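Could you have a look at this structure, given as structure tokens, before my questions?
Just one protein chain is left out here, and the rest sit where they should.
Labels A, B and C are assigned to the chains in the order they are written; within every chain, residues are numbered from 1.
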Amino acid sequence: MSRNIQVSRLDRQAVEDQEVEIVERKGVGHPDSISDGLAESVSRALSQLYLDRVGKVLHYNTDETQLVAGRAAPAFGGGEVIEPIYVLVVGRATKSYDGQQLPVDSTALAAARDYLEETIPELEYGTDIVVDVRLGEGSGDLQDVFGEETQEVPMANDTSFGVGHAPLTETETIVYEAERALNTTYYADHPELGPDVKLMGKREGDRIDITVAAAMVDAYVEDLDDYDDAVADVREFVTDLAEDHTDREVHVHVNTADDYEEGSIYLTVTGTSAEQGDDGSVGRGNRANGLITPNRPMSMEATSGKNPVNHIGKIYNLLSTSIAESVTEEVDGIRDLQVRLLSQIGRPIDEPHVADAQIVTAEGVDIVDIEEEVTAIIDRELADVSEITRKVIEGDVTTF
Amino acid sequence: MSRNIQVSRLDRQAVEDQEVEIVERKGVGHPDSISDGLAESVSRALSQLYLDRVGKVLHYNTDETQLVAGRAAPAFGGGEVIEPIYVLVVGRATKSYDGQQLPVDSTALAAARDYLEETIPELEYGTDIVVDVRLGEGSGDLQDVFGEETQEVPMANDTSFGVGHAPLTETETIVYEAERALNTTYYADHPELGPDVKLMGKREGDRIDITVAAAMVDAYVEDLDDYDDAVADVREFVTDLAEDHTDREVHVHVNTADDYEEGSIYLTVTGTSAEQGDDGSVGRGNRANGLITPNRPMSMEATSGKNPVNHIGKIYNLLSTSIAESVTEEVDGIRDLQVRLLSQIGRPIDEPHVADAQIVTAEGVDIVDIEEEVTAIIDRELADVSEITRKVIEGDVTTF
Amino acid sequence: MSRNIQVSRLDRQAVEDQEVEIVERKGVGHPDSISDGLAESVSRALSQLYLDRVGKVLHYNTDETQLVAGRAAPAFGGGEVIEPIYVLVVGRATKSYDGQQLPVDSTALAAARDYLEETIPELEYGTDIVVDVRLGEGSGDLQDVFGEETQEVPMANDTSFGVGHAPLTETETIVYEAERALNTTYYADHPELGPDVKLMGKREGDRIDITVAAAMVDAYVEDLDDYDDAVADVREFVTDLAEDHTDREVHVHVNTADDYEEGSIYLTVTGTSAEQGDDGSVGRGNRANGLITPNRPMSMEATSGKNPVNHIGKIYNLLSTSIAESVTEEVDGIRDLQVRLLSQIGRPIDEPHVADAQIVTAEGVDIVDIEEEVTAIIDRELADVSEITRKVIEGDVTTF
Partner (left out) sequence: MSRNIQVSRLDRQAVEDQEVEIVERKGVGHPDSISDGLAESVSRALSQLYLDRVGKVLHYNTDETQLVAGRAAPAFGGGEVIEPIYVLVVGRATKSYDGQQLPVDSTALAAARDYLEETIPELEYGTDIVVDVRLGEGSGDLQDVFGEETQEVPMANDTSFGVGHAPLTETETIVYEAERALNTTYYADHPELGPDVKLMGKREGDRIDITVAAAMVDAYVEDLDDYDDAVADVREFVTDLAEDHTDREVHVHVNTADDYEEGSIYLTVTGTSAEQGDDGSVGRGNRANGLITPNRPMSMEATSGKNPVNHIGKIYNLLSTSIAESVTEEVDGIRDLQVRLLSQIGRPIDEPHVADAQIVTAEGVDIVDIEEEVTAIIDRELADVSEITRKVIEGDVTTF
């Protein structure tokens, strides 16, 4: 076997056992997440366009989308946007191939519109938010990077680094699942909840505090009592959800900055703070696994918007997470696992310079007992690296 | 009577009798007309917003909209826009009043979207065309210019000049009516005709040549034969229409720059040349009466987008045209009439520095026979100047 | 002789003899003139770039520059710009030729910077004014339009119309010369005078009123007395200049909208009203001969920024003016002359569809006496049409 796979003991406590743990997740309606989501949806659309038109993904990156906040005047029963949010989709794309012009700008805008309409339904495209696009031509070496015919694995074009871990701690699980549930099942019955939900989890010993900042949508909130009910509903929902995932003591705090006396509450027209002064950028929020976890090593690389065929940072961040999840699913006795992949310029991406799994084992389990099994799984997943690319293009994997 | 109204003989032949006459009209889908139309629809929306919210029209001007052309790849049966058209709505507007914030930017964008969807239906807002807005705050002296309570006539704030004429010559009538008919009744049965229709009329003696440049919409044109039929249909329609308005010899030429051998035809995706390289600006196309008439004096002032309450150039251009039409309708024996209004800073706008009607009378009619009647009509219309403002706000009068 | 040249009597009085005459000129620092000047200086720079790099002028147009006004806080002794002026240079340009990339965007920006620094020295490039550029690729048929080798006359690509006249009336002369003198010799000794000088001349019978709006630069104005002196100096200068050109009664009014009691004066930081709320566009101000003359036929075509090799409207507007000037210089007995050139698509531009000179002769001169001479001059100038192109590229002729 030619791959350089190393399995070793992680020389620290499992995060679950550390005294203090901090976890954060910015919901899909947070300005940074909107930027991530736009970048990634534009990326998927371009990949699909290239596959449809020329049978392979061409050179592009759309990972620099910038959101400039607007201004709004929310009001019980329904206010209005005063100054629209402005988004500039920035990146590089191949605009013609083999004499054929490719509608990359129009495709990008259509993807942005569709994504926004689905994700932030209260935001009217073109009037509440203006999206413009600046996609420069790439550096000219229009590499054919991925196609139906191409069976070859691409070469790494950069020295880059990906890191993943599993399993999630209780706090991580609660923060992640709460945001997902709030924005799907809870929202289905509670239109007053906007998609800009930000959760911060802090665990000290056996006490978990979940702080939620939840943008309420004014059209569905009649008055302050109504608002107070909406806040209480979120608190109850998140508390119940959290208690399904832990036996620790849980405290949930929602919109703690509110001051009813002063009339200062988190009320919005569109359900996102981007309507009022909060700008957003790609790669500034959640990491590839959907969380911000200062207790763990993280990659600074923005994952959203990067080309899923040849951007090694994107692929390795997603793959290391996938490997970590597979390993902990298939192998017993792992309490904490951290996978790092380091690329080597000029070598196929399924042969990283080093693939490094560090493990905190459960009591009674020794690393040598499971080393071989872990190595085999890593080897298998590396061999199947192009599966990550395929999943990204088809939208089967999230990047933020 | 205090108004300085002068009626005199126009010391030239009636335009109808001149040897050479040139007339042009850019249809509503021409890039310059799109700019005019956007500027004026945004202006109407802001007037309406101010009336709704504060009971009077506040300071604004939106007469500087700039359109940057896109790129498209038309194809028989339906092509696509490659790079969207970009529009920057530029101007000044009052953004707050008496502590109340006014959604001028969002209102402007909504007006732009509605106008485009109605006027150029094949152009998808937000993907085929991106509209952004830069409305600065005005100079601070937020004058309350027009309201329900205010019965006073505003003061002229500039030395400006308006000019109108009537009746239209045969060539003018044909050029104007043909564009209107093509974009309404004809279009209803001919979806292949785009709104970007440009007509140039040239009369030499008793021969009238009408040159039409008509953008065809590719989705409704199957092949070159189909295209050729579409061109022939326009030619026939315009010829018939022209012959209803004149007994002179009429020749109609449609899309004369086409070269079928070279495959060079006027085919578009969206029905406007703005999709492919033709930029547009406010005030560069049709004058306030809808025509470009080098045989007659014209004002350089852009009319579209100007504030209809206090912009003296806009008001006087529309009013002089209205006066000329009223006079020729009500008074017999006028072969050609030209009305000029010159403002005087600091005086009420219903008291121009000079209102000057120059007339070419019909044979047998002397200027003194009609002078009094003409003066009375001008006086009446000046007294009723605020009617122009009202009509503009309600969209009952066109500005280009 | 193959050219269709017609000489006829102009069936109206000479403008000099008409009862009322109106003339306007916007100085180089007026927002519309800034736009014109930027468009034309960018145009010249691109022509020169193409000649230097590929030996001929390639396809481009830069006639759609839009200026968005800034905000400023002027103060005696020196205030400051609060929000910069924003300029978007819009147009089309050929960006590569024969495999060679051409720095059109950078060239355009450098030309804009140099023009602004020379014309409006108080305006700091990059901080008081931001210039951005959107030059799309042309329609693809990259025509080689003009070069050292090419001796052929280009074909007209549009039906277009140019009009010129000569000699200038007294009022026209005064308005034109006063602006030129104020911005050159007068400015040399009076740094307090900004380049945004707008002159309106109105003649009624033998009385000429010249209204001047002159932006004063605050850094050179200590207080209100100083300002009042500056206004008086301009008045005196323009009065003297006017009296050199006419024996009529002259009245000069400077900054008539000032209200010293209210502290409302025309004081600026940079010498242009673009710093405070006045937007500007190409082609909205002076016609190709530097004046706005509602008493005469005018072309709506923007001249500034158009390609001087093949844009027929630009060439014919400049050429008709040049012809009119030559004829009146060389031929005696002409009181008023109007030259119109009408192009014909597909024919060489030196063979217009019609070249039409209409003349008001001096007393005692009959049109037949001079017809032949006039025709010969027109023929000569048409034959030499490419001289206009050359002059434009070298900056020897102004366009606004």
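Here is the rule we use: a contact is a pair of C-beta atoms (placed from the backbone, for glycine too) under 8 Å apart; a residue touches a chain by one contact, two chains touch by 3 or more.
What you see is a predicted model; the values in this text were computed from it and never measured.
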Missing chain: touched chains present in the view: A, C
Residue among A:80, A:336 or A:356 touching the omitted chain: A:356
Contact residue for the chain not shown (choose from A:211, A:239 or A:326): A:211
Identified contact with the non-displayed chain, of C:80, C:229, C:249 or C:332: C:80
Those residues of subunit A which, in the complete complex, touch the missing chain: 8, 11-13, 18-20, 22, 61, 63-64, 66-71, 83, 86, 88, 90-92, 134, 136-139, 157, 159, 161, 163, 200, 202, 211, 256-257, 276-277, 279-285, 287, 292, 294-300, 302, 340, 342, 345, 354, 356
Interface with the unshown chain - residue positions in subunit C: 71, 73, 80-84, 86, 95, 101-106, 109-110, 113, 125-128, 130-133
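Keep this in mind: only the chains that are shown with their structure count from here on.
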Centre-most chain, if every chain is reduced to its averaged C-alpha atoms: B
Interface with the most contact pairs, given as the two chains involved: B-C
Most remote chain, CA-based centroid, reference being subunit B: A
Rounded Å distance, subunit A centre to subunit B centre (Cα mean): 51
Inter-chain centre distance, subunit A versus subunit C - centres from mean C-alpha coordinates, in Å: 56
Mean-CA-position distance for subunit C and subunit B (Å): 25
Residues of subunit C touching at least two other chains: none
